[in-house]
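Missing here: one protein chain of the complex. Every other protein chain is in place.
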Amino acid sequence: MRAKIIPLFFWLLPLAFLAVFYFYPLGSILALSFSRGESWLQPFVDVLGNRGLRGVLGFTFWQAALSTLVTLAVGLPAAYLAARHHFRGKSLLRALSGVPFVLPTLVVAAAFDALLGPRGWVNLSATNLFGLDNPPLQFVNTFGAILVAHVFYNLTIVLRLVGDFWARLSPRIEQAASSLGATPWQVFRKVTLPMISPALTAAALLVFIFDFTSFGVILVLGGPRFATLETEIYYQTVALFDLPTAGALALIQLLCTLALTILYTRLSARLSRPLELRAPQAVAQRFATRRAKWAASAFLILLAIFFAAPLGGLALRSISRVGAERGQIAAQPGLTLDYYLALGEDPHGNVFFASPGEAIRTSLLYAGATVALALAIGLPAAWALARRRDALLSRLLDPLLMLPLGTSAVTLGLGFVVALNSPPLDLRTSPVLVPLAHSLVALPFVVRSLTPALRSIRPRLRQAAAVLGAAPAQVLRHIDLPLVGRALLVAATFAFAISLGEFGATALIARPEFPTIPVLIYRLLAQPGAATYGQAMALSTILMLLAGGGMLAIEKLRVAEIGEF
Amino acid sequence: MKVLKKALLLVVLVGLAGCAPTESGGAPRTLTVMTHDSFAVSEEVVAGFEAEHNADVVFLKLGDAGEATNRAVLSAEAPLADVFYGVDNTFLSRALDGDIFEAYASPLLAGIPDEFELDPEHRALPVDYGDVCLNYDLAYFDEHNLAPPATLENLLKPEYKGLLVVQNPATSSPGLAFLLATIGHFGEDGYLAFWEGLVANEVSVVNDWETAFYTEYSRWGGERPIVVSYASSPPVDLIFAEEPMDAPVTAAVVADESCFRQIEFVGILKGTQQRDLAEAWVDFMLSPTFQEDLPLQMFVFPVSPDAQLPAEFVDFLVEPQETAFVSPQDIAGHREEWIQAWTNTVLR
Partner (left out) sequence: MLDLRDLHKIFNGKPALNGVSFKVKTGEIVALLGPSGSGKSTLLSIVAGLDHAERGEVRWDEKKMSNVPAHRRGFGLMFQDYALFPHRDVFGNVAFGLQLGAKPAALIQRRVSEVLQLVGLAGFERREVSSLSGGEQQRVALARALAPQTRLLMLDEPLGSLDRALRTRLLEELAAILRKARQTSLYVTHDQEEAYAIADRIVLLKAGRVEQVAAPEELYRRPATAFVARFLGLHNLLPARIVKAGQRTWLETPIGRLPAPQTKLSGDVLALLRPDAVKLGRGLPIKLNGTLLSKRFHGRNLQAKVKVGETHLVLELPSDATLPRQRAKVQLSFDPRQAVQVFPREA
């Protein structure tokens, strides 16, 4: 009897959280939106009857699917290499891949511009080398830009979720298959793929939903020719104030997400099974043949360049004089730290001025709160999910956890304004709303990181502990937690990164005297001027370093038994 | 005995009522001002107001102008603040239809030119304005021995082929403003033909101001020397330049009706508990102290003709005499239609 109550209670916390801070605001704004229309059904009829909007829906799916496929295609080999092999610079590459996750879209656009823009490195070198009239590579306003940016942002999800899980699987089973005569491809298809499928499907789902609801990338890098549900919702809401249409679009977007996550939970419940977990060190090997070593090295170097080049370009811009002379390479000689120094100055006495130190402090505070909140809510949820995966409760409620990710930020933001307007929930202007909103987004990541790991713990180990005298709470503390320690850290780094780079929720929150770093960057970018642009680059570089450093630090964390395994 | 006790109690109660804290010499009251993200003001200026009125001013920044207006309208029944600043003329109808303001005929309105008072009922009062105009890069035109465009019609000329970058009016505020400028200039019947001409002349469209300005504009390393920006951009560029410049290296096209004026308004939100303080704040925003702070903080211009502009603006700002005009009601009524027509003409 008690065994039934505990999982229920573990679900109560995340459910209550979602109910109050997600369903209630969402329901409020949708109800309000539809009540402003002729009828509840009419907006849907209009939307689905509109060829243009149907096209937008189709494109949203298409670009998300393609982006996800490419991300997986690049991420899987990367995850494999990181999981099964030692190589120098592994942690660095891992941290590097996580940095884009944190950067606001405008900054990423600026980074790619430094590299691939009309007067970026690549184009300038090409025009100079081949004597061309016009820069050959058009990056901004192309579909390619959308794809590249999505991969840039989301590769780390595959790397971490799949890579970490893979790293702990014993290679013995694959070796057994080999010894029975299976070719490497057969081993991969019949043995490895099924084994890593829980983490793989989780990563694929997350990446897809992110790409599906992508806003900044489509807007800034895709340009006017591309529209997704999210940009359309923004347009309908902000530009046209057509709430019924926006509401219908938001609901459609939500239902798509729901359908996907239901599909996923069905699939993943069948795929998770107790596996033999080993400590990562025990599993990693060196490269077998020289050819393998060269191939892997080439791949890893390319990957490193993929990340380092734009980010490095950004950092370079922050220390070089902006305002390139025509006809010369963009990065001028004349490195300077002026922009960094200027960040600390407030020549016009702006009341909203915040020094980078203050902005860093604010950002870190919010990030810390988000990590704590997301873990506090996500861990019990993941645990309940892992234990009773076939229970009706889990099957119904698991998809619900994912919904906030697939919900339009514009709609939800309005929902907060409309719903949370009376005490004790009058949080619309409270800073508390920031970590709450961030946690809503981080929660799916936390749960998806932890659940496969929790499910893979052999029940026998828990039994062994019980028989040695460990009460259920002690089993949790001494067995479950340490064994998912790694996954816990991954979850924490995600929550940290999401909070650090989140712009939408933080922008609308009170206390503009205490901006976070992305908010400050956006402010700087919104004015013309070499000095402010340079400062924006400098602050972006600081954000990059903070994010990379923070994630590295969390991963190196060893608290009690957590983290070793 | 009982009667005496009752009388005593009454006296005590009345005495206590009389001792309720009054404004002067009590704790500071809080005034909440809701604005958009671009709002900026000097610390001293705010501090001055706070000292004078024994108030604590709390700012809320709630998104861009459109988002902030939406939030104000949707929270009408439980307002987030006492005052809302940041509605501009493209969203004015939305705000007024949402019935979020309480009228206030500030005495300072007397000194403000009529052209700014788009709300005769004084629910929304004008505070500042900015002109969205074409900017061009002087260096480029010097190099290529080309005369910079002087009017909108010029842009259709073959020598300006492939030189213009604009923003999508669906996603960008200056983008929308420029579209409205063309509508005001060419009329509802003629503006699409103009845009067809621009398309034929290889106009480039991006979604946001930052990309247009910092990526495409040749001033910052792009390929296009003409961009939609603000009349204030050239002097601001000079102010925030790296090395001191004698004169701006960019300029704006300010021919008649080639710019669109964005006016920003402030209003007291219905349901405020601090009506008197809110009125004081509105007056304050229209006073010289605040008006003169505007240019260097938000790069917009004071509506009050008495406000002094900073030196760089006085020296280098070229203001348009006549801007294209489209009424807020027309904007509200036709926005979707115009954007759709524009999209069909330019993006398809």
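Think of it as A and B in the order they're written, each chain with its own count starting at 1.
The rule we apply is simple: a residue touches a chain if its C-beta (ideal position, glycine included) is under 8 Å from a C-beta of that chain, and two chains touch if they have at least 3 such contacts.
Model, not experiment: these values are computed from the prediction.
Asker: Which of the displayed chains are touched by the chain that has been omitted?
Answerer: Over the full assembly, the chain not pictured touches A.
Asker: If the hidden chain were put back, which of A:432, A:471 or A:553 would touch it?
Answerer: Of the listed residues, the one touching the omitted chain is A:471.
Asker: Looking at the whole complex, which of A:348, A:361 or A:458 touches the chain that is not displayed?
Answerer: Only one listed residue reaches the unshown chain, and that is A:458.
Asker: Touching the left-out chain: which of A:159, A:300, A:360 or A:479?
Answerer: Looking across A:159, A:300, A:360 or A:479, the contact with the absent chain belongs to A:479.
Asker: On subunit A, what residues meet the omitted chain?
Answerer: 277-279, 282, 458, 460-461, 463-472, 474-475, 478-479, 482-483, 485, 561, 564-565
Quick note on the criterion: only the chains that are shown with their structure count from here on.
Asker: Just curious, how far off is subunit B from subunit A if you go by their C-alpha centres, in Å?
Answerer: Computed from C-alpha means, the inter-chain centre distance equals 34 Å.
Asker: Would you pull the subunit B residues touching subunit A in the complex into a rising list?
Answerer: Per the stated touch rule, the residues are 32, 37-46, 58-64, 66-67, 70-71, 73-75, 77-78, 80, 94, 139, 143, 168, 170-171, 176, 204-211, 213-216, 218-223, 229-230, 233, 236-237, 239-242, 296-297, 299, 335-336, 339, 343, 347.
Asker: What residues of subunit A sit close enough to touch subunit B in their complex?
Answerer: Going by the criterion above, the answer is residues 29, 32, 106, 109-110, 113, 117-119, 134-135, 140-141, 219-220, 222-225, 231, 234-235, 237-242, 321-324, 326, 330, 338, 348-353, 410, 413-414, 417-418, 421-422, 426, 428-429, 507-508, 510, 512-513, 522-523, 525-534.
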